[in-house]
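The complex appears here minus one protein chain, its other protein chains still in place.
Moving on to chain A:
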Amino acid sequence: MTSTVLALKQQQRGILFDPRAKFLALIIVASLLLSIGNEGLMGLVRIVLALVPFVLLVLSRNIKSGVAYIFIYLVAYGLSVVSSMFLSGPLLFLALGATGIMRQFLPGVMMGYWFVSTTTVSEFMAACDRIRLTQSIEIPLVVMMRYFPTIAQDYSQISDAAKMKALGLSQGPITAVENRLVPLLASAVRGGEDLSAAALTRGLGAPIHRTNICEIGFHACDMMLLSVCALGAILVFLIGVA
């Protein structure tokens, strides 16, 4: 039977990778970035790795975020080079620390953003089923993924309220953080409860093998993605040995 609805579902979202490949790439890129240094050849590998999330974001048609990311990354990189030329002592330490954190973590964070923003809940569940993850791990993970956008929305409302009330850092940083976190947690708890109730009334958690309308599977693009990651890993290993 051909379904008009499901045919419609295959809309253009740029290149679609398999969620499993995406997750593997995320892990590889993030852990390589954390484990290698900045010197010599490793520094070069690092720059190439940092380009990976940029390319992926562009491929998934999220050009705006990709460009913003690469811009921030390059600025941090440039600043670290410039500051090591002109600064010394504690100032240099501070500058290298700040830019270093950016260079170390930003690419990993962007990989995470790419994963979450391009994977639908249903695709993610399909992937979890394929790798035979038990429901007791899968469901909390899915709820977490489902919750990111809601948290973002709540947070922007909360910070609007803080701005409107003119509550800035004047009350001290701890109060400022508390003011934002307590309502956020309260709303996440309430929302989470409602969400679980709604999902349970639609049969989530039934001891039945789930089916899925999302067709996932490894394609050429996944192979390419994973090869690039593997190549990076091997390169890092070889350079490390040498």
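Just so it is clear, a contact is a pair of C-beta atoms (placed from the backbone, for glycine too) under 8 Å apart; a residue touches a chain by one contact, two chains touch by 3 or more; residues count from 1.
Heads up, the rule we're going with is that contacts and distances are computed from a predicted model.
Selecting from "Carbamoyl phosphate synthase small chain", "3-oxoacid CoA-transferase subunit A", "ABC transporter ATP-binding protein" or "Adenylylsulfate reductase subunit A", the unshown chain of this assembly corresponds to "ABC transporter ATP-binding protein" (UniProt protein name).
When the whole complex is considered, the residue among A:S31, A:S84 or A:Q157 that touches the unshown chain is A:Q157. Note that of A:L79, A:L133, A:L195 or A:C221, the residue touching the chain absent from this view is A:L195.
Mapped onto chain A, the footprint of the missing chain covers residues 1-6, 8-9, 11, 120-122, 125, 146, 149-150, 153-154, 157-158, 160-167, 178-179, 182-183, 186-187, 190-191, 194-214.
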